[in-house]
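Of the protein chains in this complex, all but one are displayed in their positions.
Chain lettering (A, B and C) follows the sequence in which the chains are written, and residue indices restart at 1 in each chain.
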Amino acid sequence: MAGVTIGRRQWAIAEGYIPGTSTGPAPAMISHETVSILNGTDDVAEVEVIVYFTDREPVTYRLTVDARRTRHVRFNDLADPEPIPRDTDFASVIRSNVPIVVQHTRLDSRQPANALLTTIAFPGDE
Amino acid sequence: MAGVTIGRRQWAIAEGYIPGTSTGPAPAMISHETVSILNGTDDVAEVEVIVYFTDREPVTYRLTVDARRTRHVRFNDLADPEPIPRDTDFASVIRSNVPIVVQHTRLDSRQPANALLTTIAFPGDE
Amino acid sequence: MAGVTIGRRQWAIAEGYIPGTSTGPAPAMISHETVSILNGTDDVAEVEVIVYFTDREPVTYRLTVDARRTRHVRFNDLADPEPIPRDTDFASVIRSNVPIVVQHTRLDSRQPANALLTTIAFPGDE
Partner (left out) sequence: MAGVTIGRRQWAIAEGYIPGTSTGPAPAMISHETVSILNGTDDVAEVEVIVYFTDREPVTYRLTVDARRTRHVRFNDLADPEPIPRDTDFASVIRSNVPIVVQHTRLDSRQPANALLTTIAFPGDE
């Protein structure tokens, strides 16, 4: 089927936090923070994730999402140029060369029964 | 009462995941992923749910929502043309011939005490 | 202080469900579905909550929110013209004569450890 153009090229998530401990089997129940990206277009999305902290300069990560595909990226797995520390407040801006849709999710399994949160990210004007 | 026109004709949910296990009595406590649709108009909504994956082409499902009614559709129950696999990342685009409102919810009962998440989906421009 | 004008006069929540059972002390831990309304203006907000079902016509409830005040209304407590049944899918449209902000929250305590969900409602164009 032909691609669908929906979304924006700039998004923001003001909340970010990877809990440092977990209860339950890996990898599903490991506490994690995820950015889910939908690329409905017919072009590869070249995506930049800029991570902001409370007390130092932001760090930029790069990834791609194929045409008509979704990718659910755990912030836990971002490693280049550096891993994101656990138990630390952060935020993020997500930029793409084509329109994408971005959603933020956390699974927190620090206590014995996981908790979940999600929200569509804030869509920028462009 | 007369119908209400609120919403958009195109929506997106970047996060999707049906947990493969559950704790508690069926059907209420079965882990599920739901798309809730409100059709406030006086016309039947003809709805297309396009499901995107990480590694294969999208699949399209069709359903209707009667005038001045809501339908909360579990992705678990979509079967035609094929069921959505469990424990698998997906995303979705929802399109309608009339304005609708779309919200995404998950109940995750893999661990003994359910977790919930929800968000209004991303509204497209049209 | 002077009032603040923020929000819209029409909102929608596509998801609605009051779990029929609870674990823990009343009233705090009773499973509930809430619509939180912020009226930042200097005028009383006259609010209509229209509740939609899967298989019958919508029902309208009326309430007010004083100037520069918030009200967190449990759908559980709506009684006139009729209570909302438990364990039943619904949705809602919220209308006001002045701009308000609307947020949807559920506390689900069916299992022994409560779950929570929230989202800002969908803001209409007017």
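The working rule: a residue touches a chain if its C-beta (ideal position, glycine included) is under 8 Å from a C-beta of that chain, and two chains touch if they have at least 3 such contacts.
As the structure is a prediction and not an experimental result, all values here were calculated from the model.
**Q** Could you pull out which residues of chain A are in touch with the chain that's been left out?
**A** 10, 12-17, 50, 52-55, 57-58, 60, 87, 89-91, 93, 104, 106, 108, 110-113, 115-122, 124
**Q** Counting contacts across the full complex, list the positions on chain B that touch the omitted chain.
**A** Within chain B, the residues that touch the unshown chain are 113, 115, 119.
**Q** What residues on chain C make contact with the chain left out of this view?
**A** For chain C, the residues touching the absent chain are 1, 4, 6-7, 23-24, 28-29, 34, 36-38, 40, 68-72, 100-103, 105, 107, 109, 112-120, 123.
Heads up, the rule we're going with is that only the chains that are shown with their structure count from here on.
**Q** How many degrees of rotation bring the Cα atoms of chain A onto the matching Cα atoms of chain C, given to the nearest 5?
**A** 180
**Q** Pick the pair from A-C or B-C whose contact list overlaps the A-B contact list by over half.
**A** More than half of its contact pairs match A-B, so it is B-C.
**Q** Measure off the straight-line distance from the CA centroid of chain B to the CA centroid of chain C, and report it in whole Å.
**A** Each chain's C-alpha centroid was found; their separation is 21 Å.
**Q** Just curious, how far off is chain C from chain A if you go by their C-alpha centres, in Å?
**A** Their C-alpha centroids are separated by 30 Å.
**Q** At least two partner chains per residue is the criterion; list those residues in chain C.
**A** Correct list: 113, 115, 119.
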